[in-house]
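I have a structure I would like to understand better, so I am pasting it below and will then ask my questions one at a time.
Partial complex: the chains shown occupy the same locations as in the complete assembly.
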Amino acid sequence: MHVLIDVSVVPLGVGLSLSPYVAACERVFSEAGLTTRLHAFGTNVEGEWDEVFGAVKRCHEVLHAMGAPRVSTIVKVGTRTDKAQGLDDKVKSVEHKLGA
Amino acid sequence: MHVLIDVSVVPLGVGLSLSPYVAACERVFSEAGLTTRLHAFGTNVEGEWDEVFGAVKRCHEVLHAMGAPRVSTIVKVGTRTDKAQGLDDKVKSVEHKLGA
């Protein structure tokens, strides 16, 4: 099952600068060979369900190994059976409506 | 890895009444032997990572099988290494602060 997700990780108990942890998570997705798009509130990721969620689990493991005692994550998940749609298709579809 | 999640599934293309789909998902979690707490915007679920996320995947499969061409889900995920904490512990902790 193909899946698109948007994931944002929030490590707790490590102070205010979260970017090293977000970057570590980005590396996990890249190393898993997944397509990603970074934005200010998370990362869009595209791939097969088991690979994608295996990488989300690995993010939690890596952040705990970096010293975060608590990790709180939000994942938006989209699957569809009516047509194939990638991350960039979703953005283009809206931009087309905007006449961009 | 023990995990607490909050999951809300939104099937698209099936009209306005989502409760049959939410109920189907509830059954998936129950049949997986996971602890759940239903609320107005989703379901809290507690268990081991692979069992919990296996059930989330199964929800998507079941909803597509019920006829939903598109399924959009939000999952909040919490893991911690500093202490064991269940769903009811989280609620009690806040209620205690409220003097309830």
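Here the chain labels run A and B in written order, and each chain numbers its own residues starting at 1.
We adopt the following convention: contacts are C-beta pairs under 8 Å (C-beta built on N, C-alpha and C of every residue); 3 or more make two chains touch, one makes a residue touch a chain.
Because the structure is a prediction, the values reported are computed rather than measured.
The complex is built from one repeated protein sequence; 2 chains are visible, and the structure file as a whole lists 4 copies.
Keep in mind that, in the parts below, only the chains that are shown with their structure count from here on.
Between chain A and chain B, the centres computed from C-alpha atoms are 19 Å apart.
Considering their complex, residues 1, 13, 49, 53, 56-57, 60-61, 64, 69-82 of chain B touch chain A.
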